[in-house]
Every structure is written in structure tokens, then in C-alpha cells.
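A single protein chain has been omitted from the complex, and every remaining protein chain is retained in its original position.
Residue numbering begins at 1 within each chain, and the chains themselves are lettered A, B and C in the order written.
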Amino acid sequence: MSKQPLAGIFTPNITPLDSHGRLDEDNLRQYVDWLIQKGVHGLYPNGSTGEFVRFTPEERKRVIEVVADQTRGRVPILAGAAEANVEETIRACDTYGQLGCRAVAIVAPFYYRLAPDGVYAYFKEIADRVSVDVTLYNIPLFASPIDVATVKRLAMECPRVVGIKDSSGDIPHMMRMIAEVRPIRQDFFFMTGWDASLVPMLMVGADGGTNATSGVVPELTKAIYDACRAQDWQRAMQLQYQLLPLFDAMLGTSEFPEGFRRGAKIRGWNLGESRTPLTPQQSTAADKAQAKIRELLSGFEFMKSPARAPIATDDTVISQIVMEVLQQLRNQP
Amino acid sequence: MSKQPLAGIFTPNITPLDSHGRLDEDNLRQYVDWLIQKGVHGLYPNGSTGEFVRFTPEERKRVIEVVADQTRGRVPILAGAAEANVEETIRACDTYGQLGCRAVAIVAPFYYRLAPDGVYAYFKEIADRVSVDVTLYNIPLFASPIDVATVKRLAMECPRVVGIKDSSGDIPHMMRMIAEVRPIRQDFFFMTGWDASLVPMLMVGADGGTNATSGVVPELTKAIYDACRAQDWQRAMQLQYQLLPLFDAMLGTSEFPEGFRRGAKIRGWNLGESRTPLTPQQSTAADKAQAKIRELLSGFEFMKSPARAPIATDDTVISQIVMEVLQQLRNQP
Amino acid sequence: MSKQPLAGIFTPNITPLDSHGRLDEDNLRQYVDWLIQKGVHGLYPNGSTGEFVRFTPEERKRVIEVVADQTRGRVPILAGAAEANVEETIRACDTYGQLGCRAVAIVAPFYYRLAPDGVYAYFKEIADRVSVDVTLYNIPLFASPIDVATVKRLAMECPRVVGIKDSSGDIPHMMRMIAEVRPIRQDFFFMTGWDASLVPMLMVGADGGTNATSGVVPELTKAIYDACRAQDWQRAMQLQYQLLPLFDAMLGTSEFPEGFRRGAKIRGWNLGESRTPLTPQQSTAADKAQAKIRELLSGFEFMKSPARAPIATDDTVISQIVMEVLQQLRNQP
Partner (left out) sequence: MSKQPLAGIFTPNITPLDSHGRLDEDNLRQYVDWLIQKGVHGLYPNGSTGEFVRFTPEERKRVIEVVADQTRGRVPILAGAAEANVEETIRACDTYGQLGCRAVAIVAPFYYRLAPDGVYAYFKEIADRVSVDVTLYNIPLFASPIDVATVKRLAMECPRVVGIKDSSGDIPHMMRMIAEVRPIRQDFFFMTGWDASLVPMLMVGADGGTNATSGVVPELTKAIYDACRAQDWQRAMQLQYQLLPLFDAMLGTSEFPEGFRRGAKIRGWNLGESRTPLTPQQSTAADKAQAKIRELLSGFEFMKSPARAPIATDDTVISQIVMEVLQQLRNQP
């Protein structure tokens, strides 16, 4: 296992289920192939989008086995490895490392909200004992927050901690982390998990993103990443303005991540229903949302000619606005 | 299994661990005996105080097996039964029912925050399929909130849903639930999980409490409950004023439920260390907190003569204040 | 003017406006008379219910002049005195004291959220310089919170600070304040501003309440207070269960305090429209809410025979529930 960089767009992939609610391994393998073929830079199974908390420990392990076996080193795998406690988590980390995962991602303890010291102690204990690289996973909406001082402390003390995936969406927070950690750990990776801020996050120095949207429109997130790498911020911004309403629509569909399952369906992937039941009213609302998602998707060039890779070149209303904005900006005092 | 009422004080018991961090079954059995002997009205294993999320599904099951076997029907058991998803939860519910538990308690989905509709759909699906009585568990600090309308809807539609354990600590919320549900379901139980509000909750009509404090000072919580049953609100209030600083001290000790483990230790129960690691600073702070807890405990009569059952009769500063307050109240305009 | 106790029910009275949106002094005078006649123990002009922030400094002063002149010492006046800054506030305090107000109430600084130290410094500066008694006003929903340690510090250092009005609705918070402050300042008054918790607050030792509901149904809040003084907690609780839906309905009507204006209207007081504009949709919704409030009010005995003072004796569904609850409580294990 070479030390591939944790950079670019990693797909926190949806976990496919069959009609009995069981892991659909065939579908998962094909979906993995499609994502890689579409150019995602890495895979991130057992993330929040993968509904890791709704699976048993055995199922979570099986997901990683299938993804690792199917990927065969084509792209690095960042494997969600949080289990019930430190011991179980360490066991999962080591197993996933042996299966060839590039690194594991461990969400801060959830349910209970730990103090910064408790969050530190948890990651420190794990990082000192595992035999695989670890990325911290900060998602303050769902789990104990990992503050800047804690990230710095872990980066200084734990060689195994090689990065953070931050889903706060807070740009200054990302900048504060980068400003504190880059000078002491140049090998530390910063990934954003908040699709709505992808371009600004890359602009301030994040190495990439683990973006649920990439599981539905990998072409779009790749185009964004490529534009940022090329420092074509105007194009990046246009694409970000296209991504935002799509992300909002999928995020707002009944219960997360139902909207992303619906989006994938429109792309031809029947990944089954989420394990959280919906009311009939929620299902009806999700159907309506699906129509909206379809409409948004239909505006993209890559939806028209699926064989060809890239991204919308049609002059949408938004792209025109963006150009006007930039024009205005140039003409201002 | 007779239909014992879900009323009185249920102990959400700490899960004893040995020095290797494994379930300490002998200690658990003895602790169960002690609690029952001290007069708790029921046991509530696999609750938040029991750190259910830090155990594996197998461990959670073993906890219930041991508690049920040791209890032998002496008091009703309310078994925490939330698992990773609906199917696993249903399986756990049925198993716990067969083991003789009076009912199961299911916390609302956590990590993801579900909308009221999603919370309803989750409980409805479970309640329609299990063969054991279910209590809802509302703890908005940690999990998706269960609002009044959802409680009412489930109470109306699901005979298996027989009560709610509410840890919000919000008195008007409890009153709203009681006002909505009692007229349509007189068999519905209301339990409070917020020790700091125990007496006011009982006064507005709650049937009892699942109070972590009862795992440390069951004499005190029993005395409170008895005073409330006897409608001796003056005495109940005195005791509540004694419980509050003790609860605050235990709750504020490093990470929950470390303070309650420390409290139990002072009572002679070495239940081991919590599974969440602490920093050395946190351990030192917990030692200091333990001294404070010990000091608070030393004020109770039952700590002086452990053989005798009841509660402080010494005139503490607080009890004097309370009497003065009530005196003043009588003399006012 | 003698040192009347800040105890019992104080009405944070609505500020009457005429059809041009100006202070309606005649109406205010009559409303003051009605409230006193109905038995409120004090008046609290320029509170949140009085929309103090929506008036100019001159208008606020005029409100106090009118209320003080009309009251003529029949009941104590607690005058809201927060102005733009420390100097202006001190000026208002002294003026209101000279007008005969028993004390002033000063809300913690709002807009900016101050740290506990800043809150302390603000009150300390004022309390050291005014010539009238001061009550702190804690309403964390709208203004900087006043924590327990700050209340204790001010109670210890400032003889002029004679009480706190707390609108947090948090029972344990009230208990913590009482436990900390009563032993060092027996003359310190604790008032609750959260009608939904009035009875539990009085039970834990609060001296009274400044309750918006008392501006609409002074008979009900007086009956509650009297029941609590008589330690008839069963009756107090019944009445609290009647107050709660009424309070909820008035609080939930479009923008605060529109619902209380509508409630007063049903009692025969046309106090005009609030100064905050409503959309037509909000007005329609408020009309509907008014019908609901009227329906709730029609259940009270004192609505039927306005001449007679006391409270509902009809067996409502709620009172029956309450009695059953208490019955059950007595029969439990």
C-alpha cells in the first residue's frame, strides 16, 4: 500500500441495499467501478452518507471488504472506522488497514457531547495504538466538535493522525486549522465535507473534499476540483453555483441521505431505500423532490451525452450572472 | 410476567467493568441486589448512564441477561433496546421481552437529527411489530427530539407504546404531554430522567423517574418519591434541595457518567472506569470532584448509619432556608 | 413609601396605544385600576410585555409617570428602567424612584451578548450609583444571561440589588440561585417571569411572578398564588394546568405580545395594536388565535359572572385528570 495523498474528491458512497434491506454487494461493486471510472480520486465507505450508524459491526466490515476488493488499489480508500468504543474502533482500524485502505476516518464521539479534553483523549488513545493512518472527522452538527487546539495537539503528538475531514462548512475554521497545523505538519491533509462550500474551501487551501454530491454527479465535483487546481476560479465559481441548488435539493429531501439515493437513481443507480423508515407523507415529498433533482440534473451537459465526460458548457442563467458579477467587480471603484 | 406499573424510581444503572474493561458480571449482580434492597422500584439497564452506545450488541444483550437473571422479578426491568436500525432493535426488543423485562426503552434516533415525521415513522414501525411494551425515550440533548404531537400520535395509534421517559427537564413540556395523552390513554406512563427537576415533575403528574442519582443514593430518591406520594411537598422540596448539588457535582465531573461512577465508589461500589478515556488533567479534576461528592454525601443521615434506611433528619442550612421560605410564603400579602 | 415586599403576582402590563399608535393614557389609567381591583400585588410597566424597546426614552418615562400617578401607592411598582447605556439607565432609575416606584427592573444588556464579567460590571456600576432598589432581570432568550455566580456576587456586594426577575423558566436554575443567595441575603426577592412554570417556581421558593398572563386573567394568577400560599398544591396544580394552554395560545399568536393584547381585548380592554407591523397573513392567524383564546377563557368561572372574583369550580377534563393523577400517585408502590 503506497502512501497516496488524501487529496481530491473522495466519494462518501451510499451503501446499496437490496429489496430486503440487506447489503447489495453486486450493486456496490458496480457503483464503485462507475465512480472510479467517472474520475473520483478516492472512496470513503462507512461515512455519514453511507449511514454507518445504521449498520451492524459485521455489515460495516463487509462493506469495506467489498469496496477494497473491488477497488484493487485504483484509488485510495478512506474507511470510516468508528465503532462503539476505543477497543472496537482500534480493531476495525487495523482490519481495514490490512484490507488495503489508505487510511481510516474516525468521527468524534457522538451521542454524549465530550469536552475538548475528552475528544483529545479518545483520538490520542486510538492513534497511539493503531497500525494505519488516521484522519479525524469533525461534524459538529452530529458529533462532539473537534476544536482547533485539539487538532493541533493531535497533529503534533500523533504521527498516525495524518489529516482531518471537516464537515462544519465554516471557512474561517478551516483557515485557522491550516494556519496552526501546516507549519508543523506539512504532510497533514485537510478535507472538507460540506459541498456547499467546496470551492471556497479549496481556495483557502483544503486538499480536497469528501462530498456526497460526488456520488451523484462525480463529473461536476471533478470539474470543480480540476478548475481549482488550474486556479480557474471563475469557472470553479460557476460550477459551485450549479452544485449549490442541487446539493440543497438533495440534502433537504425527507431524511438524509434519501435525497442522494434519489439523485443516484436518476443517474441509473437503484441503490435501494435507506434503513430509516419514512411516513407516506415523507415519501410523497421525496418523490416531488426527486422531480426537482431531475430537473436540476437535466441542465448539465454530462446528462445529455453520458458517454462524454465533462461538464456543462451551456450558458445557464447562473453562469451569466456570475460573469456579470465578475465584470461588475472589475469595473468598480 | 405481570403488568407491573412503570412508576416510582427506576435506576438507570451504571454498567460495572473489570480492570480489563470487560463487563463485570459479579459486580453487576451484587449491585442489582443492593439497589433492590435499597428500595428502587425498577431497574433500567442499557440507558445513557449505562453507556449503552459504548458496548457491542452482544454486550448489551449480556447486560440484560445478567440483570434479568439476578432480578428474578423482584422489580420490573425497563431495558434499553435501541440498536443500529429498526430490524436489530426489534430483535433486541423481543429478546429482552422473552428474558422477562417489563418493557423496553427506545431512544429516538441519534447522530442524524430526524424530523418529527421521521421520529414517528421509526417508532411506529417498531411498535407495530414487537411483542413487548415500549417506552419512548426523549433526550433532546443527545438525540432527535420527540415532540408532543408525536407522542400523542404514537399513544393513539400504538397500544404497545405504554409510556415515555423524558430527560428534557422541561416542566411545561411534561405538562403538555400529560394534558394531551392522559385523556386518551390512562395507562400511559410518564417518567422523568432529569434528576434536577424530580419533585416538580412528580408534582405535575409524572409517574416516576429514571434517575442516575438513584444508583448512588437510592435512599434519597426513594425518600423523595415517598414524600411526593404522601403529598408532603415541603419535605419533598427539602430533599430536592439536597439532591440538586449532589446531582450537579456528579454531572459536572469530567465526562458523563464518570461522576456517578465516583459517587457509587464512595458508597462502596467499585464499578470500574468508564470506557471513554480521560486525560490526566481530567482524572485529577475527577479526583477533586470525588472529594466534593464525598463531602456532599457525608451530610446525609443514611451515610452515617448504613444499616438504617431513611434520610437526613439533621437541620442543614438548606432545610432551614426552605422552612423559612415557606414561612415567609404564609405571611405574605 | 414603605418597603413593600416584591412578592406575589406583578403584572408586566401591556402599554395601551390609541389608533394613531400613541400612548393611550386614559386607557392605561383605567387598566391599572382594573388590575389593582382584580387583586394583582404589583405592577411592572416597561417590561417585555410592555414592549419597552419599541418606545422612546420620553415615552417610557411618561408610562411610569402615568402608572405611578394612577396607582397612588395602592400596590408597589416595579419599573422597567433599562436605557441605552449606564448613564441613561441611572438617570431613569433615579427618576422612577422619585416618582414613587418601589424598585426598578433592569434587563441584562441585550443586542451584544456580554460575558458574565461584563454583565456583572454593568449591574455593579449602576447599583453603586442609584438611589432606588434594583432587581436584575434575566431573560436569556432575548438578552445576555445572568448566571448564578453573577447573581450571588451582586447580591453580596450591592445592597441596592434586592432581587431578580428570572424568565428562563428553568426550575433547577431558580433553585441554584435560591440555594446560593438566601443564606447570605434573606431580603433578596426571587420572581419568575415564565408563566408556564409558575406553580413549580413558587413551590421551590420563588416569592412571586411577573406574569404576562396576569394582565389578561388576574383572577387566575391570583388564585394560583393564593393556593400556593395556602400550600394547597393540588388546587395550584389544577389551576396551572388551566393556565398553560392559555399562556401557550397567547404566546404563540403572531408576534409577542400580540396574543396578550388579544386576550385583554376579550376581557373588554381595547389596548390598541402593537407597534410591530404584521402581514395580512399574520393578522388573519391572530384572529384565529383570538377565537381560540376566547374559547379557553370561556371555560373559566370568572368569565361568566364578572362581578364575582374567584376561579373555575366547574369540573373540566383537566381538573379530573389531575385528580386522577394524584389518586394514582397515592395508590402506587
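The criterion applied here is as follows: contacts are C-beta pairs under 8 Å (C-beta built on N, C-alpha and C of every residue); 3 or more make two chains touch, one makes a residue touch a chain.
Source: prediction; values computed, not measured.
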Chains still shown that are in contact with the chain withheld from the display: A, C
Touching residue (missing chain; options A:91, A:182, A:275 or A:294): A:182
Full-complex contact with the absent chain, from C:18, C:65, C:94 or C:125: C:125
Of A:34, A:110 or A:233, the residue in touch with the unshown chain: A:233
Touching residue (missing chain; options A:169, A:193, A:259 or A:272): A:169
Chain A residues that touch the omitted chain in the full complex: 5, 7-8, 41, 169-172, 175-176, 178-179, 182-183, 186, 196-197, 199-200, 202-205, 207-208, 228-229, 231, 233-234, 237, 240-241, 244-245, 248, 317-318, 321-322, 324-326, 328-330, 332-333
Residue numbers in chain C that touch the chain omitted from display: 21, 48, 53-57, 84-88, 109-115, 117-118, 120-122, 124-125, 141-143, 254-256, 275-279, 281-282
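Following the convention adopted for this analysis, only the chains that are shown with their structure count from here on.
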Greatest separation from chain B - chain, by CA centre: A
Rounded Å distance between chain B and chain C, as computed from the means of their C-alpha atoms: 34
Chain centre separation (chain A, chain C; CA means) in Å: 50
